[in-house]
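A single protein chain has been omitted from the complex, and every remaining protein chain is retained in its original position.
Then we have subunit A:
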């Protein structure tokens, strides 16, 4: 009120009073004490008295505002939360009845409370997406949906009839434009077991797609976003799948030059291991003066088959205790090492 009076009077003397009071009024908020920041420089008794006196001088009794209690105290436990947070909004500490603390604690203290907490306000919150809110969304959207086909009541049937899964995302935002460049991305997922591929075709397809194939789930994922429209991207994705399928069935001339390093798994036939084993066996037979033993006979014998399986297991599955002991047994049998007890 002193300020208003000063402005109305307009006398020079009052100006002085005005400026003094203004200066003091401006200074007053600086002395507001925060609950968890460092104590201001002026902290002795004189400073406090000065601060209290300036506050009283700056504010007239009529302007002391009553702080209303926060809304949280009036909230019922079974209230309708969706009306408190119907849309995405900033975290309002007075509207959220949770005793949340967030932030880095001071020494030997606790994280700061929610009142005036910038950390809580900065982060995105999902208070507008609680399960009752989602239920309401679904109920509202139901009018725009058709019935789920009753024949497709299990995942296996869905996969059997619709092996290719298309994934697109629509974006809604509050802004002037409904367009979103991310909306043109289309993802195609298909299981290779649903495609009609033989061994060579499958290996070739996996080599062609590279990282897009996941071995554990046997799913090929093609993501396209090179065209400006979603429909164009979808067409391109389907076209890619068709081309891959047909190309993998063809066998080019240069595929005959596939070397051992290119092989995905270990094949024992025509490998060094087979050669070594045959050489060893032939030498053993030669030393025993048993001739006329053909390679085919040796290959078909039990010990060689055993050895072959153990080597394949060792190379493909890696070395485990079990594999190593199987290999040991098979080698002992192959080399005719009879160990007398």
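General observations
Just so it is clear, a residue touches a chain if its C-beta (ideal position, glycine included) is under 8 Å from a C-beta of that chain, and two chains touch if they have at least 3 such contacts; residues count from 1.
As a convention for this text, contacts and distances are computed from a predicted model.
From the set "Dynein light chain", "Trafficking protein particle complex subunit 6B", "Nuclear transport factor 2-like export factor 2" or "Small ribosomal subunit protein mS29", the protein name that UniProt assigns to the chain left out of the figure is "Small ribosomal subunit protein mS29". Although one chain is not displayed, its contacts with subunit A can still be listed: residues 271-273, 276-277, 279-280, 283-284, 287-288, 307, 311, 314-315, 318-319, 321, 324, 327-328, 331-332, 334-340.
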